[in-house]
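In this view, the complex is presented without one of its protein chains, the others remaining in place.
Presenting subunit A:
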Amino acid sequence: MSQHSKRADNFIKDEARTDWHDKALWHVREKRDASAEQLPEWELLRETASQIKDNVLSNLDNYLVQFETEAKKNGVIVHWAEDAADHNRIIGEILEKHNARKIVKSKSMLTEECKLNDFLEERDIEIIDTDLGERIIQLRKEPPSHVVLPAIHIKKEEVGELFHQKLGTEKDNSDPTYLTKAARTHLRNKFFEADAAITGVNFGIAETGGVVICTNEGNADMGCHSAPVQIHCMGIEKLLPKAEHLGVFIRLLARSATGQPSTIYTSHYHQPRPGAEMHVVIVDNGRSTHLGKEDFRNSLKCIRCGACMNTCPIYRRSGGHSYHSTIPGPIGAILSPNKNLKEYSDLPFASTLCGSCSNVCPVKIDIHEQLYKWRQEIYKNNELPKSKTIPLKITTKVFENPSVYNSLGKIARGSLRNLPGFMIYNNFNAWGKQRDLPDAPKEGFKQWYKKNRNE
């Protein structure tokens, strides 16, 4: 079994919990729909956003240079990191220069991708994730299972027990308001003690050299405005040409993510506050190579809203951790193979190709088409497991030979009707797991067609 299947298999063992997870995410999808339907220009916004990103990708080198020039004029220190190791080293050096031992971080999938927390902890630097969901999973020593709802897989009773152990809250109290207040008090102290604050970036603006960060909790701002050093880590693809383009993206982002008309805080950082220092680390980590793949470059448009996850029938029923990659869900399944085809060769198969992800994507990434194209790449690179290659070979033989096909069809229909359950529902039949196969008809389509054609 593939990694994804194995992990999904484990996830769905608890049927009630799987249903709960499925419904929670579908609810978010419904909120997105309600919000999108209120804007008559919604489809035009998506198309425009996609075109803006087309322009960005086609002129990315110039925009990056412009961004750096403008940022420097504002007194911002700009760094360039080719890969994850570079990124971590640069941050390590900034922290060392300031003798920073206590760091607060606000949610950043990029620092997850670079495994920054592990890097800093190995150097005895305390790094605290400050988004509530991120803090929960950090205390549980788990990766996020969703890009905007990192703790969506965890029940409130589990958070209650976790906070009881780690933050000293009352035993058996799992009231979300009570737990959130406890986290608020705990994190307030961390903000005020922090030597440096690290954040991700939602959008960088080439024209002004500033970065924009969207949160609901206000944690990025609490960190950046408390600590003497603020560091923003930005993937090269996050740039927008001008401030006016933010209008399109801010309108799309939160509506697609949670159905809100905007996040509570949309913060625009251009200069450090007096006496403080502001850094931006521009990170490539494989993105410039990805840009060269015509079939797959569209996925660099992603703004990390998570809409594709909330709608995906596979994601909802297998959980984010089943994807064993930093970014889970449909978008993760097309981003990850760019980094390591072998390791993530199972992910493009974790899909029914239903296309729902592409339909909700605010920047119109052809997600399901890329999933299909990755499958071809994986086949060409001989990364398909035997559980797929052998049936494929057999199927090819069957399809090449009509008489074999006809008689096998007859046998299959007969077997489904007549064989005892254990012969159908066993380890050799993956399709018989967790589901009943349909009743087989007495005749195949060919026979039906022959009979009815002349009527």
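Everything that follows uses one rule, which is that a residue touches a chain if its C-beta (ideal position, glycine included) is under 8 Å from a C-beta of that chain, and two chains touch if they have at least 3 such contacts; residues count from 1.
Following the convention adopted for this analysis, contacts and distances are computed from a predicted model.
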Name the omitted chain as UniProt records it, choosing among "Ion-translocating oxidoreductase complex subunit B", "LUD domain-containing protein", "Sulphur transport domain-containing protein" or "Acetolactate synthase small subunit". "LUD domain-containing protein"
Among A:218, A:313 or A:355, contact with the omitted chain is made only by A:218
Answer key for A:8, A:36, A:95 or A:187 versus the chain not shown reads A:187
Which one touches the absent chain: A:6, A:156, A:397 or A:433? A:156
With the full complex in mind, choose from A:27, A:123 or A:450 the residue touching the hidden chain. A:27
Contact set of subunit A toward the excluded chain (per top definition): 24, 27-28, 41, 44-45, 47-48, 51-52, 54-55, 57-61, 64-65, 68, 74, 80-82, 86, 130-133, 136, 149-152, 154-156, 159, 176-177, 179-181, 184, 187-188, 191-192, 205, 208-210, 216-219, 221-222, 224-226, 236, 241, 243-248, 250-251, 258, 260-273, 282, 284, 288-289, 291-292, 294, 297
